[in-house]
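With one protein chain held back, the other chains of the complex are shown just where they sit.
Chain lettering (A and B) follows the sequence in which the chains are written, and residue indices restart at 1 in each chain.
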Amino acid sequence: MPNNVTSTSPARASGWLSISVAKGQQWLRRSGIGGQLFSLVIVMGIFAIGTKGKYLSWPNLQVILSLTAIPAIIAIGLHQVVVLGGIDLSVEGIVALCVVFVGFLAHNKFNSNDVGLWIVPITAGIGGLAGVINGLLNTKLKIPSFISTLGMSWVLWGLAVFVSKGQTTPLLDNPLSGFVNGYVLGIPDLALVAIVLFMAIQLIQDRTRFGRYLYAIGGDEVLASQAGVKVDRTKIIVFGIAGVFYGLSALFLAVRLDSAQAITGNNLLFPAVTAVAVGGVALTGGIGGAKNAALGALVITALNEGLILLNVNPYAQEAVNGVVLVTAVALTIDRKKLGFIK
Amino acid sequence: MVEVKRDGPAKTKETTTVRRKRAGIPAIYFAVTLLLVLVFLFTMGNRNFLSAYNLNTIASYTAILLVVGLGQMNPILIGGIDLSVGGLMSFISVVFVVSLKTIGIWAFPLCIVVALMAGFINGNILTRIKIPSFIATLGTGGILTSLALIVSPLPVDAPPSTYALLEVVNGTLLGLPNLLLLTLAVFALFYVILRFTTVGRNIYYVGSNIRMSWMSGIDIVRTRNFAFVLSGLGAAIAAIMQSCSQYGGDPALGKVYILQSIAAVVVGGTALTGGTGGAINTVVGALILGVMENGMNVVGVDAYFQQSILGLVIIISVALTFDRSKTATIK
Partner (left out) sequence: MLELRRITKSYPGVVALDGVDFTVYENEIVGLVGENGAGKSTLMKILIGLIQPDEGSYTLRRKLVALRDPASATRLGVGMVFQDGSLVPNLSIMENLFLCHELSFRKFGFLSKRAMQEAAYSILALVKVETDLDTPIADTTPEVRQMVEIARLLWLARLYNQRNPILILDEPTTVLTENERQTLFSILSEIKSQASIVLISHRLQEIVENSDRIVILKDGKNVTELEADRASIPDVEQMMVGRRFAADRYHEDEQVEPGDKTVLRVQNLSKRGVFEPIDFSVRRGEIVSLVGLVGSGKEAVCRCITGLEKPDSGSIALGGKKLAWGSPSETVRSGIGHIPIDRRSEGLALGMTVAENVNLLVLDRFKVAGLISPSREKRNAMHWIEECRIKSPSSWTMCANLSGGNQQKTVIAKWLSSQIEFLVLDHPTRGVDVGARDEIYRLIRKLTHDGIAMIIMCDTLEEDIGLCSRMLIMKDGRLVREISCPRFKKPSPSEIIGSIV
């Protein structure tokens, strides 16, 4: 790669159009999502042909967006832990706990509580607190994140079931109901929320010190620490943010279903991890951002929705996901840099 | 003389002495102590905990978990992980029962062979295509789960005509339940492989320092493939055992075992990073989980709370047994 290439030499520009195209290409190459965008186009193309265009109909696209929203939010929360070099398996537990709290505190059938819109910060707070505990277990007690988050997931899930006594709590007149199920200019509100959250996290990653520290730790924790990065603090915040996102997802799920039960959170983990990996976030850390996580969720959801539309055997869904996952990682992993893979 | 010291900032800390200290006490002692403490607590809670009947219940539950845990132990020892054990168990479970009807006793070897192949494929995705085992087995696990559902979307009962074959697991030999004897045999097999064979020892070398192993001429491709084949074997035997005891196959059988098998391995003191631990650790780990599962019921812990306590025990156990001196950073 030439050393002295300056990318912004206006002298050679033959118009703003070619500059924009060149910049676009460079952005695409740099951003690391070129592959995913390409495969998304291919996937959608295949389904479009297979369903004779029905796949690309506006109502169907709306469905896809609507279905992507929550997995995307979860993936955006989760991927930052992966960028650090760890893993967060506590999704289901945190969601279970938060859902149960929603059932307890929001206007519901079983008690007279009604915290109204306060439920949003409350749920986010509970999720965030759980995330912070994850972070503390990992940094202060030095427990590998695989185990600490796995254990936490079980602890919280059990707590959720215990508190709710396994019951399903119907929600009543939830003020968020209209929002959660509504659309703005044809786009599902929740998808907009996901987009806003994605942009916010991406902005943080690109333009704040915190973002730098995140990637520095993921790239080389020892060197980052020596350069002065406060590793422990950053990690705890990252886990905390993840928890907040899981909490919000829990709230949206509960409101969408108009009921709260502990098992709402089940089966959220593996699709989220798949989304993160397919989107191009490296399991080893230091690579990949919010756009990768969100895009990965979109690709997976678009894929699965298309399979349903094509009446593919529903049992084959996991297999397809598995193949896509392995293929995506096989194509995007940078083997030169990794040395011995485990 | 004219050499350059590769002394970077990372290596200048004088921490070698610190590193050495913690390495003293083997993890197994912590694990066994924890187990004994738990047994003690549960017995205090309920005298019947140590009754023959209850011990038998514990044993039956633990047996299956132990067998799949012994399989899972191998990929973990080399520094990887096998997330496909769940899918494989589900798949084998239904294939076993379905093929019992058609090929009778040949169902046993068929399932074993299929599982060995699955393990071999897992290994090769890692060693040849160079995809991290977390991803590779997550993918193959999904494929196997699907295959299980396609073979049989719902649980399938073994026809009474095959009950005689099921006696391999359900019967007794010299007064001892076959289930336990089989578990013992599997344990013995894995123990012997790891302790007394070259390829088993190589699993430790590779897990402890893969670069050194490669440079010393160890065939790291073969070793790692073998670790995943063993994992497949464990999952298959566990699935067969479970299907026999339940007189039927279940395409959702394995789901819970993915994380439970990992828990059984690490709770006993085998590090997720590989290189340390072994069959005995896994036995202790499985026992801890089995004792917890049973003990909480016997003592009367709220059914809903049990999952939480299990999670706590896992965290505590790994906190105690994880050897931090060996890794510079905790991920």
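Here is the rule we go by: a residue touches a chain if its C-beta (ideal position, glycine included) is under 8 Å from a C-beta of that chain, and two chains touch if they have at least 3 such contacts.
Please read all numbers here as calculations on a predicted model, not as lab measurements.
Among A:Ala194, A:Val229 or A:Ile300, the one in contact with the hidden chain is A:Val229. Among A:Ile287, A:Leu303 or A:Leu325, only A:Ile287 touches the chain that is left out of the view. Touching the chain that is not shown, out of A:Lys140, A:Arg209 or A:Arg233: A:Arg209 (per the contact rule at the top). Considering the full assembly, B:Val192 is the residue among B:Ile103, B:Val192, B:Val256 or B:Ala303 that touches the omitted chain.
Chain B meets the missing chain through residues 1-10, 12, 14, 19-20, 23, 192, 195-198, 201, 204-205, 208-209, 211-219, 275-276, 323, 325-326.
Mapped onto chain A, the interface with the missing chain covers residues 1, 3-7, 30, 203, 207-209, 212-213, 215-216, 218-220, 223-224, 226-229, 286-287, 337.
The rule is short, and it goes like this: only the chains that are shown with their structure count from here on.
Work out the mean CA point of chain A and of chain B, and you get 30 Å between them. By the touch rule above, chain B contacts chain A in their complex via residues 9-10, 78-80, 87, 125-126, 129-136, 138-143, 145-147, 149-150, 153, 210-211, 214, 220, 259, 262-263, 266, 272-274, 302, 304-312, 314-315, 318-319, 322, 324, 328-331. Of all the residues in chain A, the ones that touch chain B in their complex are 84-87, 89, 93, 137-139, 141-148, 150-159, 161-162, 165-166, 221-223, 226, 270, 273-274, 277, 283-285, 313, 315-323, 325-326, 329-330, 333, 335, 338-342.
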